[in-house]
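And then chain A:
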Amino acid sequence: MAGAAECGGGSVALVELSRVERDMEIAAIRRLLHDKLGAAVGVVEEGPHYESIRIDDDAVERAAMLLRDTPELRFDCLSNLSGCDYPGRGAIDIVYDLYSYEFDRSLVLRVSTRRGDPLVDSVERVWPAANWLEREVFDLLGVRFRGHSDLRRILLPEDWVGHPLRKDYVEPEQYHGISTVRESMLGIRSGS
Partner candidate 1 sequence: MLEFLNGLAAANPEVPGVLLRVAGMLAFGALVVFVFILPVAGITSWVERRVWARIQSRIGPNRVGPGGFLQWLADGLKNLLKEDVIPQAVDEPLFRIAPYLVVAGFVAAFVAIPFGGSLIIADLNIGILYITAITSLVVVGILMAGWSSNNKWSMLGGIRSATQIISYEIPLGLTIFPVVLVSGTLSTQGITAAQGWAPHTWHMFHNPFLLVSFLLFFVCALAEGNRTPFDLPEAESELVAGFATEYSGMRSLLFFLAEWGNLYVIGALVATLFMGGWQVPRFTDDPTLLAVAQFFTIFLKAYFWVFVAMWVRATLPRIRIDQLMALCWKYLVPMALLNTLGTAFFMVLFPEGSLVVRIALVAVVLAIIFVFARRVRFHLARARGLGYGAV
Partner candidate 2 sequence: MSVEIEFTDDHGSAGGFATEEMTLNMGPQHPSTHGVLRFVVKADGEVMRRAVPDVGYLHRSIEKIAEKVGWHGFMPYTDRVDYVAAMTCNQAWAMAAESLGGVEVPRRAEYCRVIAAELGRICSHLLAFGAMGMDIGAFTPFTHAIREREMINDLLEELCGARLTFNYLRIGGVAWDLPPDYAHKVLRFLDRFIPLVDEFDDLLSNNKIYIERLADVAVISPEMAIAYNLVGPNLRASGVDYDLRRDRPYSVYPDFDFTVPVGKGTWGSVGDCWERYIVRLHEMRESAKIVRQALEGLPGGPVIAKVRRNFKPPAGEVHIRVETPRGDQSWYVVSDGSERPYRVHIRTGSFSAMSIIESLSNGLMIADLVALIASLDVVAPEVDR
Partner candidate 3 sequence: MEGLSAEVVVFFFLAGVAVVGACGVAFATHIVYSALSLMLSFLGVAGLYVMLDADFVAGVQLLVYVGGVVVLTLFAVMLTQGIRDVKVSNRSAGRGFGLLTVVAVFALLWRSFQAAQWHRPVEYLAAESSTAAVGNALLGRYVLPFEVASLVLLAVLVGAVVLTRKETAESE
């Protein structure tokens, strides 16, 4: 990471540089996973800023276990777990941002699940941090996690209907009799 000092401080340049550095590794990691899990491990997806390994939704936990326990990988930390809705593809993507404190190395896993019935393996047993992160994805995107110990809504009330971060989400007109639409004094309708 020492290269950042010379590159003039632009954060763009920094990200580009680290991408180059990690380029060799990700292919190797993919090969390692592929040897163990077979077809469940997909291709390395290249984006402009970083690349990820695509995994099948029912192989996530096994992959996670491997990534955490393989001595030369040691991804001991689940840094972030995000979900993103792609109605165009009819899929919801779950993105796992892994980090290894031992080797100072990042890795991104990507799982696509069907939008109609989103179901993904839980990685809670691999990284306890996933507990709340998965609950959050469940709450806001409606993705269910297989094997999660306590899959409840976390940020929204228990009786909330719908998952707000889905692209086709329509805010209900009212919640418990309280209108969610605020009438403007000037007659301009605001709210959703």
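Here is the rule we go by: a residue touches a chain if its C-beta (ideal position, glycine included) is under 8 Å from a C-beta of that chain, and two chains touch if they have at least 3 such contacts; residues count from 1.
Inclusion criterion for the candidates: all candidates are chains of the complex that A comes from, given by their letters.
Keep in mind the model is a prediction, meaning the values are calculated, not measured.
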For chain A, as assembled in this complex, the candidate in touch from 1, 2 or 3: 2
Chain A residues touching candidate 2 - in the complex, by the definition given at the top: 1-2, 4-5, 8-15, 18, 47-50, 76-85, 95, 97, 101, 104, 106, 108, 127-129, 131-133, 140, 153-157, 164-165
